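One protein chain is absent from this view; the other protein chains keep their places.
Order of writing sets the labels: A, B and C. Residues in every chain begin at 1.
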Amino acid sequence: MIKAGIIGISGYSGGKALEILLKHPHVRVTYVSANNTTGRIDTIWPHLAGKTRLFCGKFDLEKAAKCDVIFLAVPHTVSMSITPKLLAKGVKVIDLSGDYRLGRSDVYKKWYKAAHKDTANLRKSVYGLPELYREDIKKANLIANPGCYPTAAVLALTPIASVYGKNIQSLIIDAKSGASGAGRKATVNLSFCEVDENFKAYKVLNHQHVPEIELYLSKVTAGLPNIHFVPHLLPVKHGILETIYIQLDKKVTAKDLETLYKRFYKIEPFVRVKSSGLQPELKDVVGTNYCDIGFAVDAKGTMVVITSAIDNLIKGAAGQAVQNMNIMFDFEENEGLL
Amino acid sequence: MIKAGIIGISGYSGGKALEILLKHPHVRVTYVSANNTTGRIDTIWPHLAGKTRLFCGKFDLEKAAKCDVIFLAVPHTVSMSITPKLLAKGVKVIDLSGDYRLGRSDVYKKWYKAAHKDTANLRKSVYGLPELYREDIKKANLIANPGCYPTAAVLALTPIASVYGKNIQSLIIDAKSGASGAGRKATVNLSFCEVDENFKAYKVLNHQHVPEIELYLSKVTAGLPNIHFVPHLLPVKHGILETIYIQLDKKVTAKDLETLYKRFYKIEPFVRVKSSGLQPELKDVVGTNYCDIGFAVDAKGTMVVITSAIDNLIKGAAGQAVQNMNIMFDFEENEGLL
Amino acid sequence: MIKAGIIGISGYSGGKALEILLKHPHVRVTYVSANNTTGRIDTIWPHLAGKTRLFCGKFDLEKAAKCDVIFLAVPHTVSMSITPKLLAKGVKVIDLSGDYRLGRSDVYKKWYKAAHKDTANLRKSVYGLPELYREDIKKANLIANPGCYPTAAVLALTPIASVYGKNIQSLIIDAKSGASGAGRKATVNLSFCEVDENFKAYKVLNHQHVPEIELYLSKVTAGLPNIHFVPHLLPVKHGILETIYIQLDKKVTAKDLETLYKRFYKIEPFVRVKSSGLQPELKDVVGTNYCDIGFAVDAKGTMVVITSAIDNLIKGAAGQAVQNMNIMFDFEENEGLL
Partner (left out) sequence: MIKAGIIGISGYSGGKALEILLKHPHVRVTYVSANNTTGRIDTIWPHLAGKTRLFCGKFDLEKAAKCDVIFLAVPHTVSMSITPKLLAKGVKVIDLSGDYRLGRSDVYKKWYKAAHKDTANLRKSVYGLPELYREDIKKANLIANPGCYPTAAVLALTPIASVYGKNIQSLIIDAKSGASGAGRKATVNLSFCEVDENFKAYKVLNHQHVPEIELYLSKVTAGLPNIHFVPHLLPVKHGILETIYIQLDKKVTAKDLETLYKRFYKIEPFVRVKSSGLQPELKDVVGTNYCDIGFAVDAKGTMVVITSAIDNLIKGAAGQAVQNMNIMFDFEENEGLL
């Protein structure tokens, strides 16, 4: 049994992390905090009543430092102010914010509009995408848990980029996310009457997850074209589906891709590759840690469409964070996640 | 052509009033205002782009006073601070708030938690339920436009109360409303992720619309029992459905009620009485000014269930307000509302 | 490890039972069947891909009989044609249909419009509501798993009926259910465009779950008044919330009720009693095996409103079925259900 803590328990990612960890056989959650609320967990998350007697207080470094691992489910910039203190106390940190994902402080500043205050750890952090960085994760003290959109995108693109990287002429990601992706906020824009029966694009060609996707694809193969990324807000609570358009200068078949992907993800517990002709659906991944991936190829054989679906709060946030924790502490990788 | 103005244009009721009035053949909307925003209407309500060039400013009495009629779509307490000034300028006022509905200032204070500041007009206001007060509305200068829940309830209960009033032993109203009933607010409780796929009761046995329903039923018949009223929040944008349980000490049949109601509302343009065995559905009234009413009676013949459905923003607010205006200005009552 | 089978795997209850059992540490699902489809489970339930290699065939008694327990998730009347054969083979049966709930064949015929063909077992069946019949369930070979509406109603009403039974003057249940309660059917009435943004009452005062509720309340106390029950269709996938109105001839307070209910359900793992002033919400029980119960009492102290919420497919069907199985096979009662 290890001791885990969650900072930022009142947000959707923090709450989901707690929900998952309460079922985990090898973890005891001993610390939770939030900055905008305090009280018994069931006053913040009534659905967890009867499952825990934890009390949420304001952040307290000494208390947090008694944990073996801390999940940081706080806004970006807050994370980098807490992380170095926790690491200094010998606590492993899994950071769900964007603070440690981009590797370079100049890129961070460009996209997150803030100077990076912890460049030392920025360089040491490990990108917590187990399917690609499992060995590094095992040894890491600081995990930069991937963004929700990048998780679906990088898992969908890595196999084709690794084999056909030189043939990729253009890359377009049309992404759709449920409302929980925007966090638990009091704004008219996220109110039921504005989101229900509605659909729209936002941050068109200008989302901060683009450099993250480009960075981790560049590690697979050099010379990929820029990514054109348009996110949309779906009238659902949970789930991301990305429709990815890849123009190749070489012919492939859907069967080629199916074979490639099934081989690439053969041993992966949380990636399911669809057989030819079948498409992922949000409802099959929502509530799970799976990423489902499907394909189509046009008649010419040069336009590839890959669809990739995850639950944004699970594989796109808290579930993947627990998967990383399992790897770091040498538990079964799917413990608590099935 | 008359000139109309709307104060509180940025809320759902104000916006809906504008949408309706822009289609009205005898009305020109010449004035709109809001307190929390200013600008061209299409920046506040993009769906109205291309239909109007109105500009929304802060409230300005002199400008408002040039209208023949003002729709007040502001929060309670704000209404009673503006209404006397408009009336003094000779402008007719249709108030969509609760400020002038309850007749007595002590009752107002009990339920709205504020002292009434305009008791003079409180006594002169006319309750704007055309099906019951058409003749008074014709002559009125100040209309207290009914609340959304009371509209559905009073229309559903008046016929049975008028005939079987002495036989009514108990009255229970189980009411369900879409989220727009709560207004256009920035709160986590009304956010998509909290309302979608959810359902709950609120203000159980303690809603400020209860005294309004009791007051206007008491004008139909004396001696009715207290009303037990429980509202619930539905995961829909628009619509109210109330399921009303009436215990009688006398036997009736559903056919008796159907006959009674069809006769009672025979000439009404906006009440539709369902034939035996059919139940109203939200989808048939949403987007319309109709109130649909249906019945069932138990095997003993003494428990009557009446269901009543309206669009909370139309027959429950802006549509009924326009219906009142039509009556006040001697237009066809359904003008602009079909 | 025991061997379990599910008959009727293609419906929502059957699918949910499989989903739960696949996570259960002491159960191996060895048999599944359906009558309208065959094939690998992931062709019927793609969300379970990667979790099982089960194959669904047509019903085959010999194969089913190798299980220790069978979950029957088939329509009523089908159940009573299969159950005696399974029992004769020594297999324990948990029947999710209405076939064995009503105790008497004449009552069954009246409400289910079919003659009962297995009256012998009808008398021997045990009503699978663990909170009331745990000791009988331990010894049972045939469980009549409660209906979804009755589960929420009987749990909500039993404590008050057991203490204030003689004081109850009237009983009204206003029930609201998500669309999965109607089953997985190809009908226009259940299509997205007819259910979304809609709400309506159905089977008003005439639902087949009424006699079930009355029967199991009558075992708590004699002489209760008839129940007036009106179900409604909510635009959500999962969940039931019932608002129950109880007229007493004696005064109580919400605190009295809270104390009574908290005591009554003190040791229950799956009933959560809300503290005064808090109301259950669908979102807190959906996806769980909990029943959440809350109260309000009017100013006079004689009108009690109890609200009760469950997930119709879990505590209202498959989850409760697994809870029963846990009791029958002496597992921890909450195994696989947290």
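Heads up, the rule we're going with is that contacts are C-beta pairs under 8 Å (C-beta built on N, C-alpha and C of every residue); 3 or more make two chains touch, one makes a residue touch a chain.
Quantities reported herein were computed from a predicted structural model and do not represent experimental measurements.
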item: Of B:26, B:51, B:117 or B:203, the residue in touch with the unshown chain; value: B:51
item: Hidden partner chain, touching residue among A:237, A:272 or A:315; value: A:237
item: Touching the absent chain when the full complex is considered, from B:116, B:184 or B:272; value: B:272
item: Residue in contact with the excluded chain [from C:184, C:203, C:219 or C:262]; value: C:184
item: Where the unshown chain meets chain A, residue by residue; value: 170, 172, 174, 176, 194, 197-202, 204-206, 226, 228, 230, 232, 234-239, 241, 243, 245, 247, 279-283, 286, 294, 296-300, 303, 305, 307
item: Chain not shown, touching residues in chain B; value: 23, 46-47, 49-51, 196-197, 269, 272, 278, 281, 283-285, 287-288, 290, 292, 338
item: Footprint left on chain C by the chain that the document does not show; value: 12, 179-180, 184-188, 190-197, 235-237
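By definition in this document, only the chains that are shown with their structure count from here on.
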item: Chain with minimal offset from the mean of all protein Cα atoms; value: C
item: Residue-number overlap at the chain B/chain C interface, same or different (half cut); value: same
item: Separation of mean Cα positions, chain C and chain A [Å, integer]; value: 37
item: Chain B and chain C, separation of their C-alpha mean positions in angstrom; value: 39
item: Per-residue multi-chain contacts in chain B, two or more chains; value: 194, 197, 235-237
